[in-house]
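Missing here is one protein chain; the remaining ones are kept as they sit in the complex.
By letter and in written order, the chains are A, B and C; residue numbering begins at 1 in each of them.
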Amino acid sequence: MKKYRVGILGATGTVGQRFVQLLQGHPQFEITALAASDRSAGKTYAEACAWKLNGSIPENVREIVVTPIEPPLDCDIVFSSLPSGVARETEEAFARAGFPVISNSSVYRMDEDVPLLIPEINADHLGLIEIQQQKRGFGTGFIVTNPNCAVASFAPPLAALHRRYGVESVVVTTLQAISGAGYPGVSSMDIVDNVLPYIAGEEPKVETEAQKILGTFRDNSIDKADFTVSAQCFRVDVIDGHTASVRVDLKEKATLEDIVAAMKEFPTLDLYSSPARFIEVLEEPTRPQPRLDRDSGNGMTITVGRVFPDNVFDYRFVALSHNTVRGAAGSTILNAELLASKNLI
Amino acid sequence: MKKYRVGILGATGTVGQRFVQLLQGHPQFEITALAASDRSAGKTYAEACAWKLNGSIPENVREIVVTPIEPPLDCDIVFSSLPSGVARETEEAFARAGFPVISNSSVYRMDEDVPLLIPEINADHLGLIEIQQQKRGFGTGFIVTNPNCAVASFAPPLAALHRRYGVESVVVTTLQAISGAGYPGVSSMDIVDNVLPYIAGEEPKVETEAQKILGTFRDNSIDKADFTVSAQCFRVDVIDGHTASVRVDLKEKATLEDIVAAMKEFPTLDLYSSPARFIEVLEEPTRPQPRLDRDSGNGMTITVGRVFPDNVFDYRFVALSHNTVRGAAGSTILNAELLASKNLI
Amino acid sequence: MKKYRVGILGATGTVGQRFVQLLQGHPQFEITALAASDRSAGKTYAEACAWKLNGSIPENVREIVVTPIEPPLDCDIVFSSLPSGVARETEEAFARAGFPVISNSSVYRMDEDVPLLIPEINADHLGLIEIQQQKRGFGTGFIVTNPNCAVASFAPPLAALHRRYGVESVVVTTLQAISGAGYPGVSSMDIVDNVLPYIAGEEPKVETEAQKILGTFRDNSIDKADFTVSAQCFRVDVIDGHTASVRVDLKEKATLEDIVAAMKEFPTLDLYSSPARFIEVLEEPTRPQPRLDRDSGNGMTITVGRVFPDNVFDYRFVALSHNTVRGAAGSTILNAELLASKNLI
Partner (left out) sequence: MKKYRVGILGATGTVGQRFVQLLQGHPQFEITALAASDRSAGKTYAEACAWKLNGSIPENVREIVVTPIEPPLDCDIVFSSLPSGVARETEEAFARAGFPVISNSSVYRMDEDVPLLIPEINADHLGLIEIQQQKRGFGTGFIVTNPNCAVASFAPPLAALHRRYGVESVVVTTLQAISGAGYPGVSSMDIVDNVLPYIAGEEPKVETEAQKILGTFRDNSIDKADFTVSAQCFRVDVIDGHTASVRVDLKEKATLEDIVAAMKEFPTLDLYSSPARFIEVLEEPTRPQPRLDRDSGNGMTITVGRVFPDNVFDYRFVALSHNTVRGAAGSTILNAELLASKNLI
């Protein structure tokens, strides 16, 4: 199996640390470059990084010297988790320098020529890469993105319903984990014995990304799905795991059994990070719960529960995903595995 | 001012303790009887009660000997926070023995001849008392109830909209505090670093009570409001304060300013426990928050925020109330104050 | 009663907000100036301050325009909660400009000529003011300080024992609340489902301040108490309320009853913010607890429990105080009340 040399942009942040953790022992990807802000550049990763995940910094990256975030880096592809403020310019610079940029950042997600990927759902959107390269004058470089962490939790079951019955409208209320805000992120003074009814910039993302993901690639562009989404986003006192409370109206009639079957039968892929089941429907009335279910499928499975007919909508359900794995670093890596499987990197 | 002698049914529980706390220094009500389960009966309240509120058990009730929960008690009226299992029979026994029963229990709320009161909204439903007394053969006794704690958080702003523009349908997602489950209630193992997507029996209550509260009293019965409600109820790691995420469709057109004005202008009452403002609309984008806002108006004000037009519904907003004050003991006491003001006790 | 006009240095911080809250309705002190960092200066307090306490910013300060932190201010005395970095220079400047500086900052606490006060314990240390004014060439201005928030929780019961039996050595392990770190302070990522075994700079303070507080003012200086203190300081997931686990060896023999009596009988003062009891000894084996006991005496009472003979030391006990009231703003205000009662301001 070909081994790709990977550079990580934003390597010391919350998602950057997840990249490092998830790439331990990965058969296709080997970390050869770690790039972070000027404050970190020149230090070893062990010195520069305030590690916040379980255990200690993995041995194989401790001594790598952190570089500034600018091309070229000593690698074949880059994984990016740059903050929005710097991502637009920097990711373009890397793409223009010939690097495939597989990004968790939000800035390019809604650009017409940039794939917004969930590999199990819309791998064919990779067709945009060629258009992107032509339009932007990139050579071999390009940018692909994965969705917002909250969208990652409900877009999969929605895709299952949309494919079979058509989605008409969706109302989603999210209960999002603190790790989604990075580090230091949410002050403990704001979240202990509390709930925050506001996450900056989140509701617009949640209201727009799913339509692109579930759109159709035809005539060299994405025809967005035409349903509407309403989102209210809350922060709750949970480390990892975004919960989405969802109501949905369908275009065609479907029974409760149909709905559950559509979710359960949605196929997973055969990539290294693919979970055994893409969507798992739990029968227990008290599930899914973030602490118990976020690590399902090594954090890559979407767990769904409490699927019921609804008084106002056709159906309702609760969906949960690990926001820094399936909702961030894990999805970026899965995108890279998809690209490798298609010989696009 | 006339002073009523009050008995509390379920005096050692979470809501029972709130009754005791809120009645400290009350100008109209004086605690003269505390009734609790057989396990507690015969002990002093200080011995029987594992006090879970701030500070210590108030001096004026420490030495009251707890009695069994059966009539007669040495009092003029009873406040009840009995668990559903025993409330139906016991509350009826008290009413039949001539006691006004002002109850926080859920069992009688939806009975046709029992008022389900929010004094600011539907004080005229007290007209049911006479019908109830006739139908059930009660003498001077009767039962009145207050709503479920989650309903108490969003019914007031809903009432404000319904009265002016008519409510067509409502989707509510609640983030409910642990105190709503009593003591010991929610195990810490279930809620630390977690969210529970299920509260036993809650969603059906939230989907039905508001229509009765906002109903019209005519021809000796309540004509329920005809909107539909969809509820998904979550438990979050918050001590006190239920947050409701609400979308609403209206029957008549209204601007955002209309909506906010309707809420702000909804009148409060002139009772002892009435807050200065019944509904307070907060402008800050990060409010309401349970820890900061639950004590607004001594826990009797509903705080509302994030009122916006919605993609799928006409409007959305977030409403919050203190679940063991406005959502339980405080409402029961307010109901008693209303009854006193109408000379019905 | 004379009314003093008060300026607050560091008015937008966690302790600054507590000053504002605790001074609502105070009979002796009226806020006339609010000073904060350059970022805030020029804005109204409502604009400049991210209010983190219950409810909203009090009406009487909302429209006060925040000034830079430099003398003169439009006030008679200043309350300071400046961060250590700027406190030394700034507080001196105010004292030199003639202002009594009543400070919660740590920088001057251990200076030989600066009183480190707990009014109930060492009011006679105010004798240092005159020495300080001479030595530093201050005119009418001066600096007095109150102890570190963790010290405030165990120094009072220690004083009770020291006065009667002499303290030989003390081992204290603290479980400190997050509000002690200010805002944003402790990241939620660091404290949810966690304990931090380190608080920067804390252990040295806890190991030295009590000896000065319990020292004797003679010959114009403080003769420090000669016991040794060992401190290990932890941060726990609690909003307010520092818990101290204490073992103590005494110089003279004392029975358990003696110990408890010494604590209970330690007199309170007759100042406006003085609690009914300075030290309250709780009998229940499960107390004190931060959430239940921190507000005792409006946050100014020290609650003590679990007083027992110890295997290694003479006795052990648990002490608790509200870290931003008795441990910070409340103590500063009490110091000012003491100064007023002695006509020193």
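Here, contacts are C-beta pairs under 8 Å (C-beta built on N, C-alpha and C of every residue); 3 or more make two chains touch, one makes a residue touch a chain.
Please read all numbers here as calculations on a predicted model, not as lab measurements.
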### Query
Quick one: which of C:76, C:120, C:237 or C:280 touches the chain that's been left out?
C:237
### Query
Among B:46, B:192, B:261 or B:344, which residue is in contact with the omitted chain in the full complex?
B:192
### Query
Which of C:164, C:224 or C:306 sits in contact with the chain that's absent?
C:306
### Query
At which residues does subunit B meet the chain that is not included here?
14, 52, 178-179, 183-193, 237-239
### Summary
Logged for subunit A, residues touching the omitted partner chain are 52-55, 192-193, 239, 291-293, 295-296
### Message
To test your reading of the contact rule: which positions on subunit C touch the chain that is missing from view?
### Response
169-171, 173, 175, 192-198, 207, 228-230, 232, 234, 236-239, 243, 245, 247, 285-292, 305-306, 310-313, 316, 318
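FYI, only the chains that are shown with their structure count from here on.
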### Summary
Flagged in subunit C as touching 2+ other chains are 52, 192-193, 239
